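What follows is a structure written as structure tokens; I'll ask about it next.
Shown here: the complex without one of its protein chains, the others still in place.
Letters A and B mark the chains as written, and numbering starts fresh at 1 in each.
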Amino acid sequence: MEALIEALLNGLVQGLIYVAIAVGLTIVFGTLRLVNFAHGAFYAVGAYTGLVVAQHYGFVTGLIAAPIAVAFFAVVLDRVVLRYFYDKTPTAQILVTFGIALVVEETLRLIFGGTTQQYPTPGFLQGAVQLGPIAYPAYRLLFAAGVLILIGLVWLFLVRTDYGLIVRAGTRDRTMVQLLGGNIRQASTIVFALGAAVAGLVGAAASPIYSIDPGTGFEFLVPSFVVVVVGGLGSFWGAVLGGLLIGELYSLTTLVYAPAANVIIYVCMALVLLFRPQGLLGESEVIRQS
Amino acid sequence: MTTAPVPAQTAGAARRSLIASDLRFVLLAALGLALFPLLLHPIGGYAGLATQILIVSVASIAFNLLLGYAGMLSYGQAMFYGAGGYVAAILLLRAMPQHPNLWLAVLGATLVTAIMALLVGAVTVRLYGIYFALLTLAFAQMVFFIVEQAKDWTNGDDGLQSIPNALLPLGPWNVDLEQALPNIDLGIFGNLGDIKLWYVFAALVLIAALLFTRLLTRSQFGEVLTAIRENEERSVMVGFSAPLYRLAAFGIAGALTGLAGALRACYDGTVAVESLSIERSGQFVVYTVVGGVQTLVSPVVGTALIMYLENVLSGRTTAWRLIEGLIFVAVIVFLPRGVLGTLLKQREKNPRSIFVRALRPRTEEPDPLLKPGPEGHRAGPMSIIETFKLGKLFGHFAANNDIDFRVDPGELRAVIGPNGAGKTTFFNLLSGTIAPTTGSINYKGRDVSRVSGTSRVHLGIAKAFQTASLYPDQTVRQNCRLAALARVQGPFALQVLRRSTRLDDVDALAERAMDRLELTGVAEVRAGDLSHGDKKRLDIAIALATQPQILLLDEPVAGMSKDEARKTESLIRKLSTEMTVLVIEHDMEMVMGISDSITVLHQGTVLATGTPAEIRDNQSVQEAYLGGHTEAELASG
Partner (left out) sequence: MKQALSRGRFVAGTAGAAALTFGGGPYVMAAPAKELVIGLNIPQTGPYSDQGTDQKRAYDLAIDQVNSKGGIMGMKVVSSVGDDQTKADVARDNAQRMIERDGAVMITGGSSTGTALAVSALCQSKHTIFMATLTHGDETTNQNCHKVTFRRYNDAYMSAQSMAKTMLSKYGTGRWFFITADYSWGHSNFDNITSIIEPKGGKTIKNVLLKLGTTDFSAALAEAQAAKPDVLCIIEFGKDMTNCVNQSAQFGLTKSAKIMVPLVDEYMAKGAGDNFDNVVSTAPFYWKYHASKYAGAKAFVDAFTARYGFPPSNGAECAYVDIMVYKKAVEAAGSTDAAKVVDKLENMRFQFTKEEEWYRKEDHQGVNSCLVVEGVPTAQRGAGGFEYARVLEVHPGPSCVQPLAGLSCKMEATV
């Protein structure tokens, strides 16, 4: 029984990481129609930025610095390379962002070395909390709460602010929004930076749990794509649902039959792509002009 | 001006010159490959590397086939490469450790991966773009993890070592490919004795692969594959089964990739799980993109370049993977045609690269949910097409609703109605582009509601699009020939070696279609360069080339000048003497002038049906359509 509760909690924590990464991915796809294979790089850059800052200025400062640095990095990337690819086919987008991810990973390896690093966690956040029959690490609980709040904030941004409105309208019809005078260019950049910053923050915050190495970006990217596909490309709540689903699926499968855990999430993605390719919460039909 | 049919003599001469050019290609390739290891030597390469480059190039060529010719970006080719390697290794280790036979190992591996590719393909090729790429990635990951866990067979993470050296039985001899060529010192080009027979064998395999791909891209199969990539919507509505072609391409590419993997395992003597990894899949992408998806040979160039750089740089700097990544990004951003493509500076006018195409803004991606359906039988009246309570819902919006419609053979029926009335949706339902939500469609007495658009073309229902859907980079004649080809060969034909030019009917059908739409004068003009009016007529000619019994024309004269419109009108009227024609039009003069009868759609349902005179006098039609304009205004157009 305890093992089951532990597995569910672990699945929640892992799932929330996927949610945080997937939310950024899916918003960017929904508004910019950009398939970004470099999204995992934001996670990694956030983790390393946090590490460097935390080693000198403390844990909390690291958590603040990470998303800022990553947002800046994202904007630079957008201006210099990515904006030329917004109107290209997904093929070209996948390829260029894949290349960028490679470059980022190797640059991080060059700077920080290949061995896993440990993220300095303050003492008061270590140790376990007694939850009934089980003891669960305090930091993980805090992390889970933090991500939930973060997601809530992103959601508020999307529904309450003008930028968010433009972004959501842009998901439906980019051209229309431009014609209506909405500054979709600026909103797009902000959205992109926001998605990246969220990934970067989570990268830094999750590092005490998972440790950091240059390959982390890709490690979390591929399952995040699975999440985005399962939830529905472009759907915010789809990313949330998908992330939690995949996280729990992985965790529970590890409990029951560990060797199948990695396979099962891809089977899940394959099934969704085959029977409901728009994802669980994605849009169902494309309206054709008559 | 009409052109006479191509005389048989010239056709024969054309074929001979093609064979001659093929021979030249093979000889050039052989020469290049013979020199390759020698040229590699002074710049830090060695024979073993050259052999590996050749073997991996076979897989890159397969990837190029998928991406460059079929337009399919697969992020999972490693599953075939690795599977080929493992199957060959397991066969050699378990089935024939005493008498390791290279043919059997490689053929066995290729067979297994071909089946694997067809199975995976059956499931994946229905999807496009990013969905397809991700699904191939998903399958590749599944295979990776399964192989990693199947330790009894594959040794898991430790991989299979000490694979017995397989011999190549050739007639009475058993050739050991580990033997070296005779020892002849060639100065800075190294020693001939450094090169093993393995290299010669790999070169032969690569030449065979190149020749096969060359023939394939020129073949009937390749022609259709290219057409599907160029304009899938049109290809489907001309009668080609896009899913089957994509499946075949995926299967062929998978088998070739498996062959490469098997050869590599036999050459290396080991196989590891890394051969199934995402990195491996990504490597094929890098090799091919850097080389350029432009020509057949460019993936070989890309593979050689990157593998060489890896080998040379990795001994010199730890930043070599970074350099590789930077090169890759630079190529995508600056050299969309790849290295070789840029060096050869292909004409901008005839870019067959998926990339040059990628530089143009995207058009609507095809509906990934098109599925064929079974055919039904129902006895019915004499009308050629009839619908019963036909309806189509998009979400909550009813584009078509409760439509009962029938038209008799040989009629020229106009379908009119205000914007948003649901006319194009109706045509799309009739042609099979979309499936009805409610109701049914009968064609010549059979229920075809669930029959796919592709199949309906072969039944005799052809459609011309509202916006002309052509193959912009092909000539007018080629456009018509493709449609005629679909008619003659059916939805799918695996003619991978023979060209379609040997099919005389195809030429005849195409000629006739062009002639009927008076396009023979521009037969050799590139479709994308045509005037708007000519494009519209070409669209009709394409539909005509499929020998339809009922022709659906969606606003055939829209955007044309008055004169052009009238000319096209009379062509259409002539067509209607041989077949049933349904026309959506806004041009009232035309509608009233040529139609036998008119159906008026309004807000998704049929408002009225009748002769032109009846419709003109119909009050509710006037109100709905014209917002209360007078009869006089209607008559003056």
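Assume contacts are C-beta pairs under 8 Å (C-beta built on N, C-alpha and C of every residue); 3 or more make two chains touch, one makes a residue touch a chain.
Just so you know, these numbers come straight off a predicted model, no measurement behind them.
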Contact with the hidden chain (one of A:V76, A:A128 or A:L153): A:A128
Option touching the unshown chain, where B:S57, B:T124, B:T257 or B:N311 are the choices: B:N311
Among B:S21, B:Q161 or B:S531, residue touching the chain not depicted: B:Q161
Residue of B:L65, B:A272 or B:A462 in touch with the missing chain, whole complex considered: B:A272
Contacts of chain A with the absent chain, listed as residue ranges: 2-3, 6-7, 10, 13-14, 84, 106, 109, 113-118, 120, 126-128, 134-137, 139-140, 208-211, 213, 215, 219, 251, 254-255, 258-259, 261-262
Footprint left on chain B by the chain that the document does not show: 41, 43-49, 52, 148, 151, 156-159, 161-162, 194, 268-272, 274-275, 309, 311-316, 318, 320-321, 333-337, 342-343, 345, 359
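Keep this in mind: only the chains that are shown with their structure count from here on.
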Gap in Å, rounded to a whole number, between the CA centres of chain B and chain A: 34
Chain B-facing residues of chain A, complex: 35, 81, 84, 87-92, 94-96, 98-100, 102-103, 105-107, 109-110, 218, 222, 225-226, 229, 233, 259-260, 262-263, 266-267, 269-270, 273-274, 277, 284-290
List of chain B residues in touch with chain A within their complex: 67, 73, 75, 123, 126-127, 129-131, 133-135, 137-139, 141-142, 145-146, 149, 278, 282, 285, 289, 318-319, 321-322, 324-326, 328-329, 332-333, 336, 354-355, 357-359, 361-362, 364, 367-369, 394-395, 397, 399, 420-425, 428, 434
